[in-house]
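Take a look at subunit A:
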Amino acid sequence: MALLQLENVHTYYGHIHALKGISLEVNQGEIVTLIGTNGAGKSTTLRTISGMARPRTGSVKLEGKPIHNLPPHQITRLGVGHVPEGRRIFPRLTVRENLEMGGFTVARGDVQRRIDSTFVLFPRIKERLEQLGGTLSGGEQQMLAMARGLVLEPRILLLDEPSMGLAPVLVEAIFEIIRTLHQKGTTILLVEQNARMALQVADRGYILQSGRIVMEDSAKALQSSEMVRKAYLGEE
Partner candidate 1 sequence: MPALQRAGNWINLYILKPIGQILVFVVVSAAIMSALALLLGAVLNTPWHGIDLLKTRKGIDLFNQVVKQLPDMLLDGISIGFVYAVIALGYTMVYGVLRFINFAHSEIFMVGGVIGFEVMTRLGEANALSTMPPLFVILLMILMAMAFCGILAVVIERIAYKPLRGAPKLVPLISAIGVSFLLTDVVRAVQALSRNVFNMPYPLDRVGNPPRIFDLISFDPITQLSKGQQFLNPPFLQTRIPLVGNLTTNMTTVIIIVSAIIMVVGLNYFVNATKLGKGIRAVSQDQTTAALMGINVNQMITLTFLIGGALGGAAGVLFGLKVANITPYIGFFPGLKAFTAAVLGGIGNITGALLGGILLGLLEAFFSALLPFFPALGTGYSDIFAFSVLILVLLFRPTGLLGKKEDEKV
Partner candidate 2 sequence: MKAAKYLALVIALALVGSFVTAPVASAQDAKVIKIASHSPLSGGQSLLGTAIRNGVELAIEQYKKPIEDMGFTVEFVPFDDQATPDVGVSNAQNIVNDPAILALVGHLNSGVAIPSSEVYNRADLAMVSPANTNVNVTDRGYPTVNRVCGRDDAQGAAGAQYAVEKLGSKKVYVLHDKTAYGEGVATFFAQAMEAAGVEVLGFEGTTEAANFDAIITPIAALEPDLIYFGGIYNQAAVFFKQARDKGIKANFMGPDGMDGSDLAKIAGEAVVGLVYTSAAGPASVYPAAEKFVEDYKAKFTINPEAYAAEGYASTQIVLAAIEKVLSENGGAMPTRADVAKAIRATTDFDTVIGKISFDANGDPKVATYYILQVKNADPAKWGENELVSSVTAPSPLTAKEMMEGGMEATPEATKSN
């Protein structure tokens, strides 16, 4: 059974029909990437999974149990970690407090240990612990957002545009971290505009166009697909 399964999900924003029947699945230990242009429905898909948007029809199942009627905080408690687009660091909480919020649902004794364990991947964060979140640079904020998501030790991590607005060196670093997470066995659903990088780390991928999945395959196959190369990888 797939860890996460979406079946024929329709999501609306007011009158806007954002997702028009999305079906996808993510298996234990996989990195799956969603690729598409702006407005294709990538972020909406993640928001629907984590409960911030509610599907009008269709189902979202975690290990076979429907979760689409639960409020966001309960979905998080089931182990769905969502690192939102634009990082959404709490600007007036310190870095330490931001991390603690990531472990809000975790038993008190475990939080500190888990925070410490994120420092292996994000050593820069450790130096900034007492600083306010709002004072970090963009790259540091992205690192913090991911570290905050990992404190939950999620069963599946939803990453929304982790490389957006970052310098190339930092983009490399972020993807390196994603690769490491993958090796450790973390299940990731990755939304990226940088399709090339995304397909390099992912096992499988889905191509979204205006709220519909138009193609799904292994990352390798997608990389070599004519359509994908033209439309998303910028190759002639």
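In this section, contacts are C-beta pairs under 8 Å (C-beta built on N, C-alpha and C of every residue); 3 or more make two chains touch, one makes a residue touch a chain; residues count from 1.
Per the selection procedure, all candidates are chains of the complex that A comes from, given by their letters.
The model shown is predicted, which means the values in this text are computed figures rather than measured ones.
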Quiz item: With reference to the defined contact criterion, which of 1 or 2 touches subunit A in this complex?
Solution: 1
Quiz item: Can you list the subunit A residues touching candidate 1 in their complex?
Solution: 50-52, 71-73, 76-77, 82, 84, 88, 90-93, 97, 100-102, 104-105, 108, 132, 134, 148, 152
